[in-house]
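Shown below is the structure under consideration.
The complex appears here minus one protein chain, its other protein chains still in place.
Here is subunit A:
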Amino acid sequence: MTATDEAPVAAPGAMATCVFAVRRGGPSGGLTGVRGHAAGGHVGLLPLPGGLWAVAQDVPAELFSQEALRARLSDPEQLEDCARAHHAVVTAAAADGPVVPLALATLFTDAERARATLDEQQPRFLAALDRLTGRTEWAVKVHVRHRGGNGTEGPAAPGPAASTSGRAYLSRVRGREKDRRARQDAALDAARQVHEAAAGFAVASVRRRPHGTEITGRGRVQVLNAAYLVDDARADRLVAAVRAMTGAFAGVDAHAEVSGPWVPYSFAEVADAGSVADGGIG
């Protein structure tokens, strides 16, 4: 089988083949102008047996060796560049039809090796394509804002000239603990309500460990970080349902956000509907 004119040009020795995704659709306009990894060649398509195509790019082997990658991906800026480049290619490839995204840095010594290895996985790709066709991933997050922000202040906290007696201290501690629990319950409840509403429109869902305040901002705590696999026809309803819930929670200042559509990365591997992620985001 010969490569199309969109296929990466093999340059023996110096280049490795990076694969981003697998799809059914052959050459089309979606990948035009997509750069892929910096210093790499043309982003193109490798024909695979069974009517599948791999979205691939030739990349300089010395930048994509095990050691080079480990060093480069340990650098926050280079990690970001690589992640965004990968994501941009996967997203562009999906403009023409469903794709199965591969994990970052799926690399082969050359196009032939890529083709042979990917072909061995054909049943996996076909099953994933069947599952993902006509569906996209939507991300839903719930953030809670706190007065005081550090949990040591709250309605039960006494005035500034608080008594220093042991009994007053204990009562203060108990009051704080009670407030803390009430806030926690209200936040959990908000997260659960949003998750249930979103899951009602989805065929599958995953819950992940929430992001830290480096990302969310101080005083804004993430209590739900979830993704949903949704039929295209129901996506609008999921978005509307989640957006309608913001600010509608008792006892807590909670906001629900929805982002998407994402290429369904989170559902590329088979998972039972409603399965809870293991928090594997690190």
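Keep this in mind: a residue touches a chain if its C-beta (ideal position, glycine included) is under 8 Å from a C-beta of that chain, and two chains touch if they have at least 3 such contacts; residues count from 1.
By definition in this document, contacts and distances are computed from a predicted model.
Visitor: Which of "Xanthine dehydrogenase family protein subunit M", "Thioesterase", "Gas vesicle protein" or "Cytochrome c" is the UniProt protein name of the chain not shown?
Guide: "Gas vesicle protein"
Visitor: Quick one: say which of A:Leu31, A:Met245 or A:Val263 touches the chain that got left out.
Guide: Only one listed residue reaches the unshown chain, and that is A:Val263.
Visitor: Give the residue, chosen from A:Phe108, A:Phe201, A:Tyr228 or A:Phe249, that touches the chain omitted from the document.
Guide: Answer from the full complex: A:Phe108 touches the omitted chain.
Visitor: Please pick, from A:His37, A:His86 or A:Arg115, the residue that touches the omitted chain in the full complex.
Guide: Touches the omitted chain: A:His86.
Visitor: Which positions on subunit A touch the chain that was left off?
Guide: 16, 19, 22, 64-66, 69-71, 73-74, 76, 79-80, 83-84, 86-88, 90-91, 94-95, 100-109, 113-114, 117-118, 121, 124-125, 128, 134, 136, 139, 144, 146, 149-152, 179-180, 183-184, 187-188, 208-215, 219, 221-223, 232-233, 259-263, 265-266, 268-269, 278-282
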